[in-house]
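For this depiction, one protein chain was excluded, whereas all remaining protein chains were kept in their positions.
Chains: A, B and C, in written order; residue numbering restarts at 1 for each.
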Amino acid sequence: MRVRYFAWLRSRLNRAEEDVAVPAGVTTLNGLLDHLITLSPGHAAVFADRTILRAAINQVFADLDSAFTPTDEVAFFPPVTGG
Amino acid sequence: MRVRYFAWLRSRLNRAEEDVAVPAGVTTLNGLLDHLITLSPGHAAVFADRTILRAAINQVFADLDSAFTPTDEVAFFPPVTGG
Amino acid sequence: MSGSIASRVQAEPFEPGAELARFTKAAPGAGAIVSFTGLVRGEDHAGRALTAMTLEHYPGMTEAQVHAMTEEAARRWSLLSVLVIHRFGRLEAGAPIVFVATASPHRRAAFEAADFLMDWLKTKAPFWKLEEGAEGAEWVAAKAEDDQAAARWR
Partner (left out) sequence: MSGSIASRVQAEPFEPGAELARFTKAAPGAGAIVSFTGLVRGEDHAGRALTAMTLEHYPGMTEAQVHAMTEEAARRWSLLSVLVIHRFGRLEAGAPIVFVATASPHRRAAFEAADFLMDWLKTKAPFWKLEEGAEGAEWVAAKAEDDQAAARWR
């Protein structure tokens, strides 16, 4: 599935999005993060502290314990700082 | 001394100001009002309810128990409604 | 710390947009600018059609009171700049009566100072509204809620 990154997650991972093969049994964003940190040391570092991560499923804010399906658009980013 | 009136005090008294001969011994706005109500039935009606009267001495808001001198500019008016 | 503190009490109409444009240009360093515009509504306090109103004021005292408020707001919130414009005389329905603008590094100060200025203008500036409707002219009564709002800032 396609996973999108914004702000310092994007710049530190050096990519705005990537295709991720979601392992069987992974159904929540926390489960997805458990998988992402295995992809590279860079991923492990960026996703190490989940308290500073925010997420959206299909462009709606979602808690990390939210469930998703492989056709959803998932995004991770830091707390927003607009306005 | 010169006494000024605004808003419905002015329109009901039909004058924006008048010269008032302040009796000896009158030193506060309440004392002045005690005198003003003797001037005419119109004055008596306009100044009957002091809870809806506001005043200024030398263009600064003043309570009705404030003291004034004959050289001061005294004004009576209703609560303000600008803004 | 304040840059520009300005107030105008005038019979002439003014344009809120033009005033905000000018105010924004003259507030370098500001991170937040709040403006308030009060307009003559098309109905009176009882909901009847209103064609116009006349604002009576106390010349001299009005200018002093309004300017003192701007200084008080700039002092309480360390504003970069503040502007108050208040009209008097006859105003048609839809016309702007009052304009307040506040500039500050941060938004909380700009919001609070503008809110404060409006509450004080409603209760401490010597203006009186005479509404003109189909049934004649009527002096507007002061509202207890305005006194309560102003009391928040003591």
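As a working rule, a contact is a pair of C-beta atoms (placed from the backbone, for glycine too) under 8 Å apart; a residue touches a chain by one contact, two chains touch by 3 or more.
Everything quoted here is computed from the prediction, not taken from an experiment.
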Neighbours of the unshown chain, displayed set only, are A, C
Filtering C:22, C:48 or C:90 for touch with the omitted chain leaves C:22
Just to verify: which one of C:55, C:118 or C:140 makes contact with the chain not shown? C:118
Over the whole complex, note the residues of chain C touching the chain we left out. 15-22, 24, 28-42, 94, 96, 105, 107-108, 110-111, 114-115, 118, 149
Considering the entire assembly, which residues of chain A contact the chain that has been omitted? 4, 6-8, 10-11, 56, 59-61, 75, 77-83
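FYI, only the chains that are shown with their structure count from here on.
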Farthest-lying chain, centroid of Cα atoms versus that of chain C: A
Centroid from C-alpha atoms only, then distance chain B to chain C, rounded to Å. What do you get? 27
Distance between the centres, which are taken as Cα means, of chain B and chain A, whole angstrom: 73
For chain B, give me the residues that contact two or more of the other chains. none
